[in-house]
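Sharing a structure below in structure tokens format, with a few things to ask.
Note that one protein chain of the assembly has been removed; the remaining protein chains are unaltered in position.
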Amino acid sequence: MSDNNEDVDRDALLDELEEATEEWKDDVLDPILEKYGLRRDEFTLSDGESIDDLQTPADLEDFDYQEDLGFPGEYPFTRGVYPTMYRSRLWTMRQYAGFGTAEQSNERYKYLLDRGQTGLSVAFDLPTQMGFDSDSPRARGEVGKVGVAIDSIADMETLFDEIPLEDVSTSMTINATASILLALYIAVGDQQGVDRSKLRGTIQNDILKEYIARGTYIYPPKPSMRIITDIFGFCQEEVPSWNTVSISGYHIREAGSTAGQEVGFTLANGIAYVEAAMDAGLDVDDFAPRLSFFFNVHNNFLEEIAKFRAARRLWARIVKERFGAENEDSMRMRFHSQTAGSTLTAQQPKVNIIRVTLQALAAVMGGTQSLHTNSWDEALSLPTESAVRLALRTQQVIGHESGVADFVDPMAGSYVIEPLTDRIEEKAREYIARIDDLGGAPEAINKGFQQREIQEAAYQAQVAQEEGEDVIVGVNKFTEDEEEPPGDLLKVDEEVEQNQIDKLREFKASRAMDEVESARESLRQAAESTDNLMPYILRAVKKKVTLGEISDTLRDVFGEHTENVVF
Amino acid sequence: MRWLDDGRPEARAELDALYPHTGNAYFIGITGHPGSGKSTLVDAFIRLCRERDLTVACIAVDPSSPFSGGAILGDRVRMNRHALDDGVFIRSVATRGNLGGLSRSTPASVQVMDAMGFDIVLIETVGVGQDEIDIVRLADTNVVVMVPGLGDDIQATKAGVMEIADIFAVNKSDLDGADRVVREIKTMLSMNESADDEDAWIPSVLKTVATHQEGLEPLFEAVEAHRDWLQAHRSDRDRDRQRIEQLVRLVISGEFDARIGRLLGTDTWKSHLEAVLDRTETPYEAADALFDEIF
Partner (left out) sequence: MSETQTKQSDASPPETTHRVLIGKVGLDGHDRGAKVIARALRDAGFEVIYTGLHQTPEAVAATAVQEDVDGVGISILSGAHNTLVPEIIEALEERGADDIFVFAGGIIPEDDIATLKDQGVRAVFTPGTPTREVIDFVRDACREQADNR
């Protein structure tokens, strides 16, 4: 009875509101529009959807607090995965870093840990990511460039020298060769005498988005998925505190997707990993709590906040409804975020500091668990130490001075944010449904579906920008004829490559070749069988087999992937 | 070859000089939908040929954009592991609309490839449009690539494409539905009038998984079988004659299209058009007059 009365009351209020809104439009808004117009023809979201003149309680018409939001730390986690959020502990400020040799990166890590950074994030160079040793012809010019070069157990020991692995959490941005880097990390931990259950950290290990957006793949999708499920299985037994995959929308967005695509494609990949793990015999509630996500924080401040809330709610619902999970930890979407590299400009580069600040603020207001803020000089070169420090300081100011971290989910209930949250969830659901129709994420990738959608969005965004509709400060408006010189930039010493090669040759010469060969041979046989590969890879790295040699062994068995180019 | 594509007059002399050196290559047409994996199949086929020490030239045809006339030619993405092999030559070609583009330059390009001494010349097309079908008719053996899961496979494929097939390759045959496609093709073939003619070539139907280099040996053998059949049933000269006939036809129509292209927009063209508009001339009279202009 009372429910009914409430409904009647609510309907009456909404009718009144509608009337009042019409009146406002006729009497106040329209005359102003006629007289002055708006500053642009249309205001749009990242997918081109138009934004209305005003949002009112009418936009919350179907809003149901308990069902749509609930409380922080409770299903569906819209308001955050923990009940107190940043009132207990700020997010992890995690700057992705790594360049040159293991020695240089080791120094940078110690520098950052001393300055209050709370977790390590390792960037690897491209040969390491693609399974080539530094002395491979394919590695020419790339060694130590976008991250640190790791060829062998010796390099990994140096990288974590004087850093006790039981005290840090380490995030490694590594995918196609994730199994090898994880094995190297475990091997170093074993050497340091750290119990494997105390190793904490994350490997990105998200190969599906490599095919979609990032391009750093080696093997075809099928064997790649098998390696991933082998890692899942191995870690559950051996390294239980390790996050075995960081399902990444970051690169999907960087490649030009819309916010809805970022969430939809990323969660569809997440679904594929859960299905693969369940097919491999793992229980969803044992395994889903170890999944983590990684999103982009782009320019549209409010849409981005809504995006994070939508992603959290949708994942919770998927895990519960689709996979029948019962453990709340399985439904809790924890995610890392990084400010959008593609929004950085080479023109007036210091303006990037402001872009990064706003993006970081959106990530915090959206409830991120950890955050990387880009350095202002990254459109020009690899970041310098001082630029990285400034980026870290940006997070510290937001955390300690701005006051936004004192509220839990501060935007909840907003006429703008809640409908946007609903809309992004709905868009993402549509993409997931289309991918389901195509036979799941791997099959849709084979057909080029996600790639084509992203490419189209990227092209449209480029056109919109060039037609001047979207202003980029310092690029298509407010430009300077004389650019202020950016000052010192980081240059990786060209000698790094040769030094790394020399070191590798020395290492290779020091090995017992019969042990190397036998470890490679048993790895090959394991690859041809259905055995879990991880113990074989771990044994190989301990027997001083290099990253390139392990990858070559697997290439022989699995073959190599060629991209599916669609225009 | 660039001159050929652009229809430059210098090309003609070169071509005439090369012509006596042609007639040695074996021409294979490979036609299939985008998404049928035909580039991967071509790549795998090239690899097999190279293992057998045969040199291969390939001409990969993709459609031009009807809006801008431009094109993105992306077939090489699948084939570029052969880029540094001197025994392989790959050339991407855009259809360039219908005014003397494809039909003009491609027959010339394949002649150049033939004269360059390649053992095999592959002609890869999407098989859309009469232009492309005319081109693959230059081939001695035509392979049509089918794939499961593209809807009503057989019915959807244009009749012209089905008719030219000497071999059907059902690619991506590790996908569901491959056997159904094979069955459908065989059913269709059995309804063909010549099915009962003992001497006629009955197209072979085989399954491939190009990404895994599977079914390529049988495909190669099928091509050889068709070549043997051709040799048994027609003299070399007859086969050559058939191709030359198609070639000359294409050269004529290509030249014709090119001349029309040059006529478009000229004052003569405009004045006849105006006359037809004014109803002082009929379209046929205008055509007669313009025809004289071209020749």
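Letters A and B mark the chains in the order given here, with residues in each chain numbered from 1 onward.
In the analysis below, a residue touches a chain if its C-beta (ideal position, glycine included) is under 8 Å from a C-beta of that chain, and two chains touch if they have at least 3 such contacts.
Just so it is clear, the structure is predicted and the values come from calculations on it, not from any experiment.
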| item | value |
| --- | --- |
| Residue among A:P127, A:G249 or A:P442 touching the omitted chain | A:P127 |
| Contact with the hidden chain (one of A:P31, A:P83 or A:G215) | A:G215 |
| Sole contact to the chain not displayed, among B:D5, B:D140 or B:D257 | B:D5 |
| Residue of A:Q191, A:N476, A:N499 or A:S518 in touch with the missing chain, whole complex considered | A:N476 |
| Sites on chain A contacted by the missing partner chain, in the whole complex | 126-127, 129-130, 132, 137-142, 145-146, 210, 214-217, 254-256, 342, 344-347, 378-382, 455-456, 458-460, 462-463, 466, 472, 475-476, 489, 491-492, 494, 562-563, 565, 567 |
| Residues of chain B (touch criterion as defined above) contacting the omitted chain | 1-2, 5-6, 64-65, 67-74, 76-77, 80, 83-84, 89-92, 94, 96 |
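Definition applied: only the chains that are shown with their structure count from here on.
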| item | value |
| --- | --- |
| Distance between the centres, which are taken as Cα means, of chain B and chain A, whole angstrom | 45 |
| Chain A partner contacts - residues on chain B that touch it in the complex | 35, 40, 72, 74, 77-78, 211-212 |
| In the complex, chain A residues that touch chain B | 220, 447, 559, 562-563, 565, 567 |
